[in-house]
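Let me begin by presenting the structure, written as structure tokens, before commenting on it.
Note that this complex is displayed minus one protein chain, with the remaining chains in position.
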Amino acid sequence: MLLREVEYARPSSVDEALWLLGAHEGARALAGGQTLVNVMKARAASPDVLVDLNRLEDLRRICVSGETLQLGAMATCTQIMGSSEVEVSRPILGEVAAQIADVQVRNRGTIGGNVCSNDPTNHLPPLLVALDATFTVLGPSGERTVPVGEFFLGVYLTAVGEGELLTSIEVPAAGNAADGFASITIGRDGTCIVNAAASLESGSPRIAIGCVDAVPVLIQPAATDEESVRGAVQDARLEPPSDVHASADYRRHLAGVCAVRAVKQAEERGR
Amino acid sequence: MSETIETATPVAPEQALVVEETGAPQRGFAGQNVPRKEDKRLVQGEGLFVDDIKRHGMGYAHYVRSPYAHANIVSIDVSRAESLDGVYGTLIGEEVAAVTEPFFQISSPPGAHVKDYALALGKVRHVGDPVAIVVAQTRELARDAAELVEVEYEPLPALVDARRALEPDAPLLHDEAGGNLSWSGIYEWGDVDSAFAEADHVVKISELHFDRFNSTPLETDGALVEFNRGTGQWTIYTNNQFPGFAAIMMGPAMRSGLDKLRFVTQDIGGGFGNKITSHPQLVAICLLARKLNRPIQWTEWRTDFHLTMSHGNERWFQDTEVAVTSDGTLLGFRTKAIDDAGAFLRYEPLGGVIWAQVTPGCYRWKHVRLEFTQVMTNKAPVSPNRGYSRMQHLWFTERVIDIVAHELGLDPVEVRKRNYVRADEMPYTTPNGCVYDSGDYARMLDVGLELIGYDRLDERRRDAESRGKLLGFGIGSTLDSGTNNFAQSRLINPELQFSGNNEVATVKLDLFGEVVVTLGTTPQGQGHETTAAMVVADIIGITPDDINVRAGHDSYWNSHAGFSGTYASQFAVTGLGAVKGAAEKLAGEIKKLGSVVLGCGVDDLELAEGHVRMKANPEAALPLMACGAIINANNAGLPEDLDVTLNARYVFRPQFEVPDLERKYGNLTLTYAAQIHVALVEVDPETGVYEVVDYAAVDDCGKRIHPQIVEGQVMGATAHALGAATYETYAYDDDGNLLTPNFYDYHVPHSMDMPPLRTGYIESPSPFTPLGTKGMGEGGGAGIHAVCAALQDALAARGKPIVYDSHNPYHRVWELLQDPEASRSRVEVVAQ
Partner (left out) sequence: MSAQEPTTSRVVTVEVNGQSYERNVDVRRLLIHFLRDDLDLTGSHIGCDTGNCGACSLLLDGTLVKSCMLLAVQADGGRIETVEGLAAEGELTPMQEAFSAHHALQCGYCTPGMLMSATALLRVNPRPSEDEIRKGLQGNICRCTGYWNIIDAVKAASGQEVASRE
């Protein structure tokens, strides 16, 4: 509907942005706005200060450095889809970004915003868990690297604290890596009911299941055959939420299905 | 301005609407796809929708709404809100009750006792029930101030399941009504007991459910109201789609004459029936315009629409029994319908009789017993939704025939053809005296089967199987009954003084030869300006481009009547009937004038190419511009008794009688368009996820004035039905909270969700209408019926589950796959 009164600042450098986030209690970074502005319209959350990151071109860079694909936190889904670096190094990122909502949302929505909002139905958090990404967080005392296992803390909650800024996400560059992603959505390209990302790189498979818990659930079966995967999902003892789109039972069932499908897709690519 | 009221005269079906031809032949426009007049402004963003209208000094209104499904209002304090800078004022229920009467109730007792005001009084009865309105200088300030209104509630238990509404310990919504019953009635025709005695099988279905959803027009409700203190005149710029009804409800409530309520609409962003019952909001905004002495602007939020507006009737069908002979002839059925009206009766309980327009559906069964019970619950009030009340019933008849075929091993195509009303039986009188005017359902089904490639069905099944999918084939037969006889309301309440129907149009020939048309309708995309111009063009001998059809509706044009509006699939009959009548009247007057000026008989004249001219000598001609000039500005010397004004007003009134209220027997609608749809779905048995992979829609709406517009309606109705079949539902939790209050959770089809579509049509002209047209546009939910049937067929190999709900999201399909016996337990076949 309509936002509450709020203050706005438009920094022209990352340092300025960081300073603003630290200087004002209740300050929040405004990235793509495809989630935050809606939250503010509904008045479900009303930060006191918005720090608009959209002019910070430094945060939009996508580059490959050695064995690492580095994505600036403000890189939009559309950028990721069109990036030759992504296509060569870790194409699954572009393929999954392409499934998010619609063109308009992808043109503004950023990878940083998607992971920092950490809505359980988002696509990118489980994908990044499967890819074993790391997150570069800038704070008042400098930069730190957060491994994916420590990044997603709860619903809408990540390791990025007050006065801090996610600046980039690092993903191992592994061109033609055996990655897969499967989801059941409400309508085509709609909100996910359950999703799962699988990465078969480097030995043990990593499968991350989304929509079933506050944060993506990582399972690492010993092998990639269907029985092992299903067994691992069962062992995870998922307690998914029940809502108008799916009961807990149905979600649990779909989790197993999506995990298997994501693995199959990854195996097909690996060939 | 002269006025004549004539009754409808039927036109011979094959008569084309062309101007008499001599000399220069002129083709009729009817039947062609004339470019739409509406398009030029709409594609440039120059349409005028209600939120586009601005007035100096206007205040923006924001509603304060109940967060509880059921609660007493202990206190309301608006003082903090009113003291916010930029706030112009507020309105609460007590004020409303002091200056208005409760809304007229259509129902007989007990529904008649419900007290309904423009704002909640004393208690709230559904989440979103409005308790106060704040008006401020900007939208944002109004929203801010709304948060400062302090309301203290005392929550009460909520009633969410209509099947429990009449239990002794059910929460009571309206004390004055003494219970949650709004209306009940028993309908019985034919000889039901004999039919069941005679039957070879009785198929019993314990419970079927038609789900709650609506059409979510993209533009929400809204109004900008100005009050003229000097004259007491309200000008209501709005997008209400049935001003006739709104005026009848608002006038007495506001203690105002109807002429003081001027409704002005131009472009409306979709209606689908969902913009009929905005009169409570309009009353509130009117009161604020008067109280605050400034124009008041209100646009409904999407969330508020979902929470409060026009849900479609949710209906349970319990204890259904179907009498069938062994060759698959359906003899009759008995059922008990429980209809959930939500918290207030705005257009209800008309839903309790409207379904009877299509009592047997497309079928020839003669023996029917239906016990109808409507109850109120702590959910949003229902109102007509595309297919209103007939759709629920037609879904029921289609489920019944599909389940009967399923259980008795009958071919779904053959059983329908065996039982369809036949073309040679038309006009067909149904068990309760409705008359299906024309149609050929069997032929339509054949067209649909051919479009879908029915002969290759087995091949497609095998192909689907090879990909691990289950293919299902389903038929959805439905009717679009149009042009109501409002006397049917007396079956609900014999005291009501409504009957028949009407619509008005004016056509004038002005000073400089301009032909101007006004309509009483309120189109929301159906192309009335265009089709009206086509009809006039054919009669007056000009082109649609020469005709100015005023956009929208305005009470000041005085071209409306008691039932004016755009709803219930009727424009092609009532609206165009009025246009035809007015144009013919004008044509007659032009000829009269021409006969005087040209010195000949009226029958010697024709209208063609913008002239009135002698048939035998086309050179002897008077341009229409000259006619307009003579009457308006140059009329000296005309015969004293020349009754010509060139300004014709016509009220179309279809021929109806008041039904026999005792037997509940009589014609309730003038026309019956039909739709036969066929769907192919593929189900993923591992997840219950399914896709409509092929779809054919065959329609018959009689004579098509503008085929592209007709097809557009068919497509739109199909999309609505497919949305309702798979995605759309107004689901509530046990506390009465709506779980789908916006487009995020209430998923409507987007462009990637639509299946491939094939269309076909036949034209069975109506013998009862001026142009042979039938109203259409609602679509009768054909897509829902077809998808239900297709899903049941797809899952047949997995334990033969029964599809029992109109709404089948993936999780329900999965449940049917997981436990077919649970759904099967609803059905029993008894051999006799």
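Labels A and B are assigned to the chains in the order they are written; within every chain, residues are numbered from 1.
Note that a contact is a pair of C-beta atoms (placed from the backbone, for glycine too) under 8 Å apart; a residue touches a chain by one contact, two chains touch by 3 or more.
If you're wondering where the values come from, they're calculated on a predicted model, not measured in any experiment.
For the chain left out of this panel, the touching residue among B:716, B:736 or B:809 is B:716. In the complete complex, the hidden chain is touched by one of B:104, B:454 or B:743, namely B:743.
Counting over the whole complex, subunit B has residues 33, 35-36, 38-47, 49, 51-52, 54, 139-140, 215-220, 267-270, 272, 299, 301-303, 524-527, 708-709, 711-712, 715-716, 718-720, 742-744, 748-752, 754, 757-760 touching the chain that is not drawn. Where subunit A meets the missing chain, the touching residues are 1-12, 16, 19-20, 24, 27, 30, 33-34, 37-38, 41-42, 49-52, 54, 101-105, 107-108, 188-189.
Operating definition for what follows: only the chains that are shown with their structure count from here on.
The mean-CA centres of subunit A and subunit B are about 44 angstrom from one another, to the nearest whole unit. On the subunit A side of its complex with subunit B, the touching residues are 1-5, 43, 102, 184, 186-191, 193, 243-247, 250, 253-254, 257. Note for the complex: subunit B touches subunit A at residues 139-140, 143-144, 147, 301, 303, 686-689, 727, 729, 731, 739-740, 744-745, 747, 749-750, 752-753, 809-811, 814-815.
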